[in-house]
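Here the complex is missing a single protein chain, while all its other protein chains stay put.
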């Protein structure tokens, strides 16, 4: 009704193809999102099936300012992402964003980017934007993806749970094995990985930014549904912050994993 | 699981195009339905959007035994048919049928087929299958459709509410104007038309089969949701019959319009 | 893999039942489903004599569900015993008869006639919201629910399930009262009372104005109530409300139901019972569950 207000954007899917078992890459032209995007932010994808109302938050994997193309990489996790994976190139999708704070970037120095599974995608845009020495450590169950993209910008170490590619073990094992205890840490991945990494950075006395996930109602701060426990000096000793607007990237020091 | 049991059929839409303002023709290949179909039967169309669970019952307009093509003609009435009208050729749709009794056909003599709006489609297959003298009287709000198809098999009179094509008035007006008080009557159309026709056939002492509509839960007799009041010799003087299996075609004499 | 479930001494070959009123007496489904593969056919409400039911329209679609105001149209218990029992007995499945009535006497008349009929279990419907006189009043009050349960139990030969209404403040107190009154099991939930208005015609969609809301939209309410009741009663629960898939069924089992029933899904997809059963089997295979019992009530 009022064109100067922000709205859900309906846009055509340029491509939506599988890049690994159960993992898909979707490309879309969304000038407004591409223009604003910071590494570590996310977008909301909406399903066409109205029985599934809530947004699916997906991290921005890459944006291309020249072509206005937004790239998302997502795993088929449940029904919603399964349905999205079936959307064909040329069909419409509704999207909103970018949301969240994104990673804080510092110029120069060493940057240690740690990703696990579908926590890897945001590291691509991050690696692209950072300057200095960039080291990426990514862990997968078995099949790897986005490794070639990351190699364009960084030295990449790969770990797999089954040892099929790279190091047989976790990302923390790789960090230890290669003694990568240096630089600023940026991470995104499943909770157990982030929890292990939180311990590791504390021991290693490094600063880390962790990108968290939580179930969302809105994605833009309205429902207070997506909270994470953070350290607070109130009576309770903790408070709740919203992953969608106060995060998804948090200082490792403040996060309380339960 | 058990292939010898009947199931919903998923089939590709061959075409789905507008043939009049707000009216669409959809063609599908469904051998099992085409083989069984009788004129006046209907199929259930299911939406892909799972927030809309119930079937949309649509009459069989035409079947082609040679090509196994089923033709449906439907108006965009509410949200469901609006969504269906957007389904593109080449995409899948779920369908089940044929359901209902269909018209009883008699050989030879005069047949008077009366249709109103989207009650017209079933008359096409009916006209095709009847033998003898076939007269069709169809009424529309304004724009007409399926008239050319019907002319292949019958003498066709058209009435429109606004007089834009053919007779300015109702189908009953046409029947009176042309004094078409003869033969067996087969009708399908909105309730007010059928009600008027019921009076008219009674006055005219003709036998009529009326195809009725009612909101359905299942379309195959399970929910007892789609009932119509019929004359009965029980205490109450009426009983309820199911449109989906006892109909949609009823003897005009038994129907109680309320 | 053990799928069989024993309830009040009756052995069901698997935990997939049909929701009363969504499967009629099974006849409409023989083209779609091998009735011998279902745990039980729970038939549409049967009254002491034929009921006409409510005027049309009786069905309204709602977002993720539907409203019905069928009003228990049925041909009466004599017709049921004569026509439907022999039909259903041709299949290797259990027969559960849903009892409809406006008074305790009417319920008992049906139960009494069924004494000599070859049916396996009764289900007392004290919760249908579509019958004005009595039907629902029994279900929304613990004392009344207990009273009707006790009386009908006394006049029944077969084990008696009591089907609870979700339109209540405190489902647990009603479940407990019904258990104390002698019910052999609970079926929950029946439909929520709802209404839909046609804004163009300016009138309710249903001729009866209000109707029962069913389908996936209500599943969270059903899961919650089964969970709450299962913690507090010792008798088995048949869980239903919005089950469309095997995983929905597993949810009910985990919430505490010993068996489940597929309702509205049958109308939308007549093969739904078979698909739900297959979904349960797939789940058990995936997680190596060898006895369906091991899933019941696993949520603390």
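Labels for the chains are A, B and C, by order of writing; each one numbers its residues from 1.
The definition used in the following text is that contacts are C-beta pairs under 8 Å (C-beta built on N, C-alpha and C of every residue); 3 or more make two chains touch, one makes a residue touch a chain.
Owing to the predicted nature of the structure, the values given are computational and were not obtained by experimental measurement.
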Of the listed residues C:1, C:154 or C:298, which contacts the missing chain in the full complex?
C:298
Among C:5, C:77, C:223 or C:262, single out the residue that touches the unshown chain.
C:223
Chain not shown, touching residues in subunit B:
50-51
If you put the missing chain back, which residues of subunit C would it touch?
62-65, 67, 140-141, 167-170, 192-197, 199, 202-204, 209-210, 213, 216-221, 223-224, 227, 242, 244, 247, 250-251, 254-255, 283, 298-299
List the residues of subunit A that touch the chain left out of this view.
1-2, 5-8, 46, 50-55, 80, 96, 214-218, 220-229, 234, 236, 238-240, 245, 258
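The definition used in the following text is that only the chains that are shown with their structure count from here on.
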Subunit A-subunit B separation of Cα centroids, rounded to whole Å
54
So, what's the distance in Å between the C-alpha centres of subunit C and subunit B?
35
Among all residues of subunit C, those touching at least two other chains are 63-64, 216
Identify all positions of subunit A at which a residue touches two or more other chains, and write them in rising order.
50-51
